[in-house]
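Only a single protein chain was left out; the remaining protein chains are all shown in position.
Let's look at chain A:
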Amino acid sequence: MIALVDCNSFYASCEQVFRPDLQGKPVVVLSNNDGCVIAANKEAKALAHIPMFQPVFKIKNILKANNVTCFSSNYTLYADMSQRVMDTLREFSPIVEEYSIDESFVDLSHYNNDELDEIAHKIKERVHKNTGVPVGVGVAKTKSLSKMANKFAKKIPENNGVFVVDSEEKRQFLLSSAKVKDIWGVGRKHTIRIENTGAKTALDFANTNLAWVRKELTVVGERLWRELNNLPCLELVTETSVKKGIGTAKSFGKKLADYSIISEATSFYVAEVADLLRQQGSAAGCIEVFLQTNYFSNSDNQYSNKIIITLDTPTNSTIKLTKEALKGLKKIYKPGYRYKKVGVNLFNLVPENQVQTSLFYEEHKSESKELGKVIDALNSKFGKNKVKLATVGNREKDWALIKEHRSPRFTTQWSELLTIGGKTSSIKL
């Protein structure tokens, strides 16, 4: 059996662990740059008029009127809290698939069927006690069913956040209460196709003739059909696959027109993605740089462009990649616009030990692997970006994301610990 453990409104819950004064109150978390709402706890969701993914400036008044506390995203904190949740899950099973920052599949095959309900409740209580983060637990024979069981556990209050599909009756009950579109992994196209056969619920789909499924929905549909019928097809994945492309793109804190400062931000992002590239032992054959103005703005002239540069030899050297990226940026940058965003993507990744060099290839000293390793070692020891290229500059605060309401990094920085004292015992932002 497999459990899907999912943290309740994870980002908001992380914030509330350190802010007991916000218990039972509406909390939302804003996207990078405080642009829009990306997460809300159940109290905030209950205020139905807070639209998710809306630009904050459009709903500022609603947030204020309802006393909603807003946080800038604090991914450093969320990543650490996520790790704590996953580590706690490992107390229950050696096989844990970290599916996303707030969701994990846990293999429970070493427990007896009649223990599962108790174990599921224990998981829920232990994670909450150890980390302060509330979770829901769905348990079933297959990943797809456990995912749906988890949704169901949260939907019906009587379930108390736990639903275990340990009998055929419960499987049928679960599937009959879910619509076709609620089946995990079914997109809009397939939903329509399935519903056209007259199927309304997930159970109807599970009872459909397999030959039809195979013919109409191909092997993906068949896999789903099998999973819903208690035949496991999806295994737990415990090792992350090597990424085929790595990229980053962030909005500037304010609109920028000046080439030199945009090039500093670009250099910064190249260093970030190159670091990831080296961590997974790859080298990139292509680098893309793109630049855009703010398409939300009516008053600004609009321009966006991108350029893809093919490198003569795949590399993961920050220096080489920065050089190429800035050459590209220079080509697409046009003066006279106020830019909102720059981004860098790396493609055509190959394992770094299999890089084919051209006949006339000569490694430049500044691009050597040894230098890269020394820089990485220094940065991992003394902190991110302690050693950087001069092209990154020193004006990060002029382009960095706005994080006006970011909570302290309570669990990773000595200088940002939670503080408690007599009268003012919680941090006011």
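Simple rule for what comes next: a contact is a pair of C-beta atoms (placed from the backbone, for glycine too) under 8 Å apart; a residue touches a chain by one contact, two chains touch by 3 or more; residues count from 1.
Assume contacts and distances are computed from a predicted model.
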| item | value |
| --- | --- |
| Candidate names "Peptidase S24", "YCII-related domain-containing protein", "PEP-utilizing enzyme" or "Cation acetate symporter"; UniProt protein name, chain not shown | "Peptidase S24" |
| Full-complex contact with the absent chain, from A:21, A:118 or A:235 | A:21 |
| Touch criterion as defined above, residue of A:94, A:335 or A:422 at the omitted chain | A:422 |
| Of A:131, A:146, A:292 or A:391, the one touching the omitted chain in the full complex | A:131 |
| Footprint left on chain A by the chain that the document does not show | 20-23, 83-84, 87-88, 126, 129-132, 381, 410-411, 414-415, 417-426 |
